[in-house]
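I'd like to ask you about the structure that follows.
What you see is the complex with one protein chain gone and the rest in place.
Letters A, B and C name the chains as they come in the text, with residue numbers starting at 1 for each one.
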Amino acid sequence: MITYREALSEALWEEMERDEDVFLLGEDIGLGGGAFYITKGFMEKFGRDRVVDVPLSEAGFTGAAIGAALCGMRPVVEFQFADFVTESYKMIVDYAAGNHYRQMGPVPIVLRLPAAALVSAGPFHSQNPEIWFFGTPGLKIVAPATAFDAKGMLKGAIRDPNPVIFMEYKKFYNYPVDELPEVLRPEIPEDDYTVPFGQARTLREGDDISLITFGTTVLEALEAAEVLENDGVSVEVIDLRTLVPLDKAAIIESVKKTGKILFLHEARKRGGVGGELAAIVAEEVFEYLDAPIRRLGAPEAHVPLSPPLERAYLPSTEKVVSELRDLAAF
Amino acid sequence: MITYREALSEALWEEMERDEDVFLLGEDIGLGGGAFYITKGFMEKFGRDRVVDVPLSEAGFTGAAIGAALCGMRPVVEFQFADFVTESYKMIVDYAAGNHYRQMGPVPIVLRLPAAALVSAGPFHSQNPEIWFFGTPGLKIVAPATAFDAKGMLKGAIRDPNPVIFMEYKKFYNYPVDELPEVLRPEIPEDDYTVPFGQARTLREGDDISLITFGTTVLEALEAAEVLENDGVSVEVIDLRTLVPLDKAAIIESVKKTGKILFLHEARKRGGVGGELAAIVAEEVFEYLDAPIRRLGAPEAHVPLSPPLERAYLPSTEKVVSELRDLAAF
Amino acid sequence: MDAKHPLATREELANLDFYTDLADRYLAVDGLEARWVSFTRKEILPDQETAGRMHYLVSLARAVEETLDSAFRAGHIPGTAFFGRGNEGASVASAMCLEDHEWLVPMHRNCGAHLAKGHPPRSIMSHFFGRADGPSGGRDGNFHMGYRPKRITQLISHIGTMVPIATGVAWAAKARGKGEATINYIGDGGTSSGDFHEAVNFAAVRKLPLVIIIDNNQYAYKTLLSDQYACDALVLKAPGYGLPGFLIDGTNAPLVHHVCSQALERARAGGGPTLIESITLRAAGHSVYDKFADYVDMEHFEKWTNERDPIKRLDEALIEFGVMTAEEVAASHARARKDAEDARDEALKSPMPDPAYLTEGVFAE
Partner (left out) sequence: MDAKHPLATREELANLDFYTDLADRYLAVDGLEARWVSFTRKEILPDQETAGRMHYLVSLARAVEETLDSAFRAGHIPGTAFFGRGNEGASVASAMCLEDHEWLVPMHRNCGAHLAKGHPPRSIMSHFFGRADGPSGGRDGNFHMGYRPKRITQLISHIGTMVPIATGVAWAAKARGKGEATINYIGDGGTSSGDFHEAVNFAAVRKLPLVIIIDNNQYAYKTLLSDQYACDALVLKAPGYGLPGFLIDGTNAPLVHHVCSQALERARAGGGPTLIESITLRAAGHSVYDKFADYVDMEHFEKWTNERDPIKRLDEALIEFGVMTAEEVAASHARARKDAEDARDEALKSPMPDPAYLTEGVFAE
């Protein structure tokens, strides 16, 4: 089995071999192989014109990627950390997202964003970028939580004719495969495959409570569900996998079955995508609800660096368990 | 009675007279008096060092404002259109929003964003910026809908030690005062006043449905409530006035009374702040709800320019009426 | 020192006066050397066929925009409109140098460049009128237009953005190795944007086949050049990127053509980007709504619009040197006017967009 990081490398490598129009832009990705070594050895193989070490200029190189995409190329942009995508904001939200709607052609770019907390990375290397993009039409937003998804979704993103916000989780890059729960290490096919967007995955079936999540918190979700099982409560855990498109049907099906729902993400609760998800449920399946909709995310603070603060900030298994118990008791 | 635009001018003028540390930065605001003439005559009075025509460089001059604020000055930044604030995104979200949390001192800046649709201004001059900032702690977000609020909130924003996203509505700038509904033209005091943040205002009392809104759609909300009255349905209309801080109590009080709620904003429904508001209600007063929570916002598209498309895009009184009737019938 | 191309002195640069200094010479900057290159109006004239096309196109640019202006006043244009009056010569003469398969990345005062690249007036009219058959189907309007059949990108409002986009377009051309070049424009105001800097630097580092033309029309909306930059001329930014630069009179269309075609040849041959500062005057308000007399020095304005009108200057040069007769010139103007008005009449018959399609096309399939 390969790691999440290796899965990303493989996807890039195979796509570059498959299609000459695919090329990579990013800081330190060529000579240095990238901050996380995802493109190590790529420049030697594909040359410095397909693995492009760019000047420190996120808006500029995102714009360059868009321009090349307008001409039919398939650029994949690596941000050194997801946090730095704020430098390119208008390129994505104003230019790339609307170009096709304005009937000016597709913009097939992939923005690879190494996202979320690792360990004491602090306020500028730990952010979850989905909320910056979630309200803008025309952007796909994907959040692979397994190596299988990382590989299949990155390939899918590269072949997609739309701009794709590709969140990758630093926490998973080098996560030891054999320490992952079984359900988070699906076999990776030898053959070429892609993961279709908009299809949630049920990580664990359950009847009492729906626990809907994505990204890093799949780990806490599974652990907490385990704990609740010992309480005699059966929790269904669903990994959304992509936020746009959203598998609304999966959420609705699950809540129809359980009548109780907890949305969980690493990002802050206030203003997080959990709000939209909760609102959808409140609008569309209100009558199936047996309890208030709950959301769990980080509290109202910037991601702090020092370990005691960071631990208190991040959603933990204990916090998930406590929310689930509240719901179970309702 | 003065217009909304005049109210903004007065607020700026009075604050600049009151406090030497207040100064203005923006494109074309000095010699030209600004795209909307809000600072017309200011340069003559206060000089080119307090009414600063800046080079075309939103990130740069927002950063300059932050730097000056770190030293205790009170910069007010005019964006020519709210849309262009995407150029300064990281300055606001990454620098200004977190500086005080990082214990590096307050950042008293006001970002004046002429927001929302006017008439056929198209995808780049019509956007509602609140969702870009709503999920970031440390930013106040205010949305005055009357001249009274415009003046009192701008003064309040300038005196606030925090970064304030000050949305102003182009639609209201020159709106003829005598064509406004009575409730939207409160008397403006002769004396200095400020409007405290975090206090919603009930524009109309009602018992059957709560209609919660802010910004341009206060107009459609009031019209629709009028229509429903003829149906025999009593609609309570609340103008939130500020999104951060949020007057949660006002929302909760109202829904406890009516049991039915519609959130309305000009911005797109998906990913709009209505999602968070709905989620709060679903979490906190679930048991008082007699009907699904409804949200009304723009559909999933970029703001189109051509009149038939723009009309179809914007939330209209008819659409509000139809939502309210659905709720009433539930 | 080459006597024909003397080095510009510090004093000359510090006291640069666009009006007189660029009358019969242009500045070529290379590293820290700035040379004056003299020319005669005759020697830079293009061949007869090119001159004829150029003349028709500049006339068409003026006619299309004047027609749009009156259409705006007649209520046919939703929103606002920006025009490139005064910039027709530079726009046309530069974009004419592009081959059909090469890309153009225009800005909001480059109607002439659209026309020269082949964007039909009919399509432009529909676009400004918000019609269903315009290139954006009414989703956008005004100068926010592109035209993919002729490889013209659409700009977004955010000034600066298009320079990075242009580097990507040039990147694609280079990657595919067909020796294609790209032209991109940016205003004097736009040079202050971070995007301009990031993109020009990237283009220089990667030697992209790109010609960047700074349309210095002496205003950025209501902001004066002296509040926009502090260098003696924007072309002095070229050495800081390791690029060659030219400072030229943009109201002299043949000169623009002369300098641009060389820059494009260089780009196609792998020599990398060139930065050209083209001086014009924005010979109208910022937009149709702008009361520009409030902030514009009207004496300067009158002098330039009278004596440096690019179309009048082209008329005169072509007649004076016998490239076209006065009758041919008049006929070219008349044809342009008719073509613009026909396009308007046709476009006014086009349907408005159907709101049923409001949410379609957000994603490409």
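The rule we apply is simple: a residue touches a chain if its C-beta (ideal position, glycine included) is under 8 Å from a C-beta of that chain, and two chains touch if they have at least 3 such contacts.
Here the structure is a predicted model, which means the values were calculated and not measured.
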Where the missing chain makes contact, among the chains that are shown:
A, B, C
For the chain that's not shown, point to the residue among A:Asp53, A:Glu226 or A:Glu283 touching it.
A:Asp53
If the hidden chain were put back, which of B:Leu70, B:Val183, B:Ile252 or B:Ala328 would touch it?
B:Leu70
Candidate in contact with the missing chain, chosen from C:Leu236, C:Ile279 or C:Ile311:
C:Leu236
For chain B, enumerate the residues touching the unshown chain of the complex.
23, 49-50, 52, 54-55, 57, 59-73, 75, 90-91, 94-95, 98-108, 137-138, 140, 161-162
Touching the unshown chain, chain A contributes residues 27-28, 30-33, 35, 53-57, 59-60, 81, 83-84, 86-87, 119-125, 299-302, 304-309, 311-313
Just the residue numbers, please: which parts of chain C touch the chain that's not shown?
8, 10, 13-14, 29, 31-34, 192-198, 201, 204-205, 207, 226-232, 234, 236-243
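Throughout what follows, only the chains that are shown with their structure count from here on.
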Chain ID, smallest distance between chain and overall C-alpha centroids
B
Using C-alpha centres only, name the chain that sits farthest from chain C.
A
Where the centres are mean C-alpha positions, what is the separation of chain B from chain C, in Å?
38
Please compute the C-alpha centroid of chain A, do the same for chain B, then give the distance between them in whole Å.
31
Multi-chain contacts only, two chains or more: what residues does chain B have there?
83-84, 86-87, 123-124, 300-302
Interface hub residues of chain C, defined as touching at least two other chains:
139-140, 144, 156-158, 194, 362
